[in-house]
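A single protein chain has been omitted from the complex, and every remaining protein chain is retained in its original position.
For clarity, chains are labelled A and B in written order, and residue numbers in each chain start from 1.
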Amino acid sequence: MLASASGGIRRPGDRIFSGTAVAAALTILALLAGVAVFLVVEAMPAVTADAAQLPEGKSLVDYIAPLAFGTVLAATLAVVVAVPLAVAVALFISHIAPRRLVLALGFLVDLLAAVPSIVYGLWGIFVLGPAAVPVLEWLEAKLGFIPFFEGPASATGRTMLVAGLVLAVMILPIVCAVAREVFSQTPRKLQEGALALGATRWEMMRMTVLPFGRSSIISGAMLGLGRALGETMAVTIILSVSGIVTFNLISQANPSTIAANIALDFPESSGVAVNTLIASGLVLFAITLVTNLIARAIISRQNIE
Amino acid sequence: MESSARIRPPLAELGGGALPDWASYGVIAGSALLGAALLAAAGTLSVALLLVLTTVLSCSAIYIWSRLVEGSRRALDRLVTFLIVAAFGLALIPLLSLLFEVVKRGLPGFDWEFLTTSSRGVIGGGGAAHAIVGTVVITGVAAAISVPIGIMAAIYLTEFEGGRLRRALTFFVDVMTGIPSIVAGLFAYALFAIFFGPGIRLGVMGSAALSVLMIPIVIRSSEEVLKIVPNQLREASYALGTPKWKTIVRVVLPTAFAGLVTGVMIAVARIIGETAPLLVTTGVVDSINTNPFEGRMQNLAVYAYSEYRTPGVMKQASYDRAWAAALTLIAIVMLLNLVARLVYHRYKTEAH
Partner (left out) sequence: MLRPTEATRGAETRNPMTQGQQEATVSGLAPTEAAPLAKTVETRDLSLFYGDFQAVKDVSVKIEPNRVTALIGSSGCGKTTFLRSLNRMHELTPGARVEGEITLDGENIYAPGIDPVNVRRLVGMVFQAPNPFPTMSVYENVAAGLTLNSRRIKRAEKDEIVERSLRGSHLWNEVKDRLDKPGSSLSGGQQQRLCIARAIAVEPEVLLMDEPCSALDPVATLAIEDLIRELKSRFTIVIVTHNMQQAARASDVTAFFNLEETGKPGRLIEIGATEKIFTTPSEQATEDYVSGRFG
């Protein structure tokens, strides 16, 4: 970026232009401030109200806590499944696949990111859910002693496990893109150094590519986590909600997530119920904000090193 | 002086032997056959199970065979390669399944009636014309808001100095990229509710919500594109005595034009399928509404959702329409992505 080329003389054209550009920048800051402010304003009534007036008669904290639990559970499940898979796919595209196919393969994986979430929701409930039922039954039968698979297995597949898997598919391209980028930037001299010692390809990847990309993988995982935390439609459609707090992944009774809860209840709500939902939205915003900030912090530390 | 001789085995035997070139393919084929045979014997014939069996069998087989012939290091290398390829296949399955199912389930409902009639006054029938119109209007207004603001902000970030304002802006754009879509919807709702009272639903509210999501995308991609414009071009223009704003308008923007257009198209593709923010702002309605400032407006994504959530008397017909809407959405998104890439390759100026 170059310094002011007019040597300090501010021509009218320059002034108008830079003024407009600055105005645009300020608009955005105002917008963001506005988001925070308006949300807080609209959420306030719920914070100050009595528990009796809130939906379900619970206090605000009791209302939001199970939703927060469900949000984090679904998102964590998604990250646990998606990150190793994304790293493997990224290794495949950057180091194993034939060079000519790399663009096409990357495009295919990126296509996953282009699918709207409502479509993922429909696919999850009509296709993946039913297809997963035999698997859920098998899990209950063989691994039912683990709290995650206590069962009873749902007959429709509308479970936390399926929702988590769909979320995993949705965040896979995000993590994979970050990983691909860093893997392909691993310095050649490091990789050749490992190969020159007589390493096999996997040993070379383990010694150089993966350690080199470690911070980026983590920040990519956090970005994916942020996305999964805020995802609404897929969870809204797929999950069969009963509001209980449980680690049971395969049953019909699941906690809802903050976002899905808003989507389900908002259209028919009025009065303080609306304020409550907005308050929960604020909590979600705070959670995703912290996640994303941590991700950016990790990236910038990597850049400094 | 050390002895120059060291007795060691010949190279060919150093790490053990070598598997034939066709080993990997042979193992996969063999495992597939074996898996199919086992399934047939057990009476179940499921593609998914066959894939799982083939993967498990071939990974085990290649490792054992390679371990015996080539040694443990080479065997591990082969096994990991197999696992990575399997992971890629696994990642592709949802994509293929998704595209296949959307086409399969959406095509039956995807007819002329679907595209041209709205759902007004029709019980258990009708089409999505109102949703399509609504999508165009809402997205159009959102783009009209986001593109100028976004590109100007990107110009500010790349072409001007600004110290604190710049740093703050970069930070906040980062924050904005992480806003959950439903929170953006809530914000638009809150904004309008404060001025117009609660319970309001307007097309333009949806556009506002989508703008919150779209602006950071446009800024980020425009920034990337503007940064790529080489400084030599700017310097050449300044050396001719051109003022800064003219340089930006006459030199930088035209050079970056293809990239900017691509960025905008991709941003549109990203938000056109957004449902959540619209659920809380534009509401659900059955008739065509072309005025974003008056009353509720339907949109393809919300239409698909509501057909699923509140199906009419004939459930399957509603589900069909939901899938048809999904198909329309995916088609539009894919088309936008494709056209964006084509535009980029066709019109990009090789400014080297």
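Please note the rule applied: contacts are C-beta pairs under 8 Å (C-beta built on N, C-alpha and C of every residue); 3 or more make two chains touch, one makes a residue touch a chain.
The structure presented is a predicted model; accordingly, all values stated were derived computationally and were not measured.
Trainee: For a quick check of understanding: of A:Ile16, A:Val80, A:Ala104 or A:Ala196, which residue touches the chain that isn't displayed?
Mentor: A:Ala196
Trainee: Residue-wise, where is subunit A in contact with the chain that is not depicted?
Mentor: 99, 187, 189-190, 192-200, 203, 207-208, 211-212, 214
Trainee: Considering the whole complex rather than only what is displayed, give the residues of subunit B touching the chain that is not shown.
Mentor: So the residues of subunit B touching the unseen chain are 1-7, 10-12, 14-15, 17-18, 70, 72-74.
The definition used in the following text is that only the chains that are shown with their structure count from here on.
Trainee: How many angstrom between the C-alpha centroids of subunit B and subunit A?
Mentor: So the centre of subunit A lies 13 Å away from the centre of subunit B.
Trainee: Show me the residue ranges of subunit A that touch subunit B in the complex, using the header's touch definition.
Mentor: Per the touch definition, subunit A meets subunit B at residues 1-6, 11, 13-14, 16-18, 20-29, 31-32, 34-35, 38-39, 41-42, 84-86, 88-89, 91-93, 96-97, 105, 108-109, 111-112, 114-123, 126-128, 131, 169, 172, 176, 200-203, 226, 229-233, 236-237, 259, 262-263, 266-267, 270, 274, 277-278, 281-282, 284-285, 288-289, 291-293, 296.
Trainee: Show which residues of subunit B lie in contact with subunit A when the two form their complex.
Mentor: 48, 73-74, 76-77, 80-81, 83-85, 87-88, 90-92, 94-95, 97-98, 101-102, 105, 148-150, 152-153, 155-162, 165, 168-169, 172-184, 186-187, 189-191, 193-194, 198-199, 212, 215, 219, 231, 234-235, 238, 243-249, 269-270, 272-276, 279-280, 283-284, 301, 304-305, 308-309, 319, 322-323, 326, 329-330, 333-334, 337
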